[in-house]
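My questions all concern the structure below.
Left out: one protein chain. Kept in place: all the others.
For chain A:
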């Protein structure tokens, strides 16, 4: 599996994500936001967490208009895989690759803690290593993780089984307790929690490992 991790000014989970991909057996290349092209034959693009462009204007808004994001959009339009975590989810929402937006947390506070996530569907390359209904423990660290979409969009996500993770105890006011969603073709995942921070025994939890291993299983050459 060939993975690319995009690095924006202010990204701070890019190396963590690369390490998690590598631990699952992927070849990883880092890609600078001013690059115009993704590496050839890349299987999955990681959009990491952090504070791209200082969260100025809106979280992820300036990053979403970086040169590399044109290639990212072309990659996902072709049916390529991508995962956006935390700020990466905000970037994917700002590009329009995923629906909805991430608002300021309802309690207005930045929240950094491990939360319970319910796996709502195992029908994706990201979650086939879990069982629907599993509750896993994954850290969150965000100020703007309050998922919002209009009623029709939420209903569509529900009807198409695209809500992939929900919070067991909603920390941020997200509609329908949404922590992560899939694109229509189920190949793009955006999630606020950080599976790459629960992928090594030294992290204090390894519930995120199954996500990266499942991806490797789905995307490694047969």
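Note that in this section contacts are C-beta pairs under 8 Å (C-beta built on N, C-alpha and C of every residue); 3 or more make two chains touch, one makes a residue touch a chain; residues count from 1.
In the analysis below, contacts and distances are computed from a predicted model.
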Listed names "F420-non-reducing hydrogenase large subunit", "Phosphoribosylformylglycinamidine synthase subunit PurS", "3-isopropylmalate dehydratase small subunit" or "ABC-2 family transporter", with the criterion being the UniProt name of the chain not displayed: "Phosphoribosylformylglycinamidine synthase subunit PurS"
Check the options A:105, A:183 or A:209 and report the residue that touches the missing chain. A:105
Hidden-chain contact residue, picked from the options A:57, A:112 or A:155: A:57
Among A:146, A:166, A:183 or A:209, the residue in touch with the chain that has been omitted: A:146
Considering the whole complex rather than only what is displayed, give the residues of chain A touching the chain that is not shown. 57-58, 61-62, 65, 93-94, 99-101, 103-108, 146, 148-149, 173
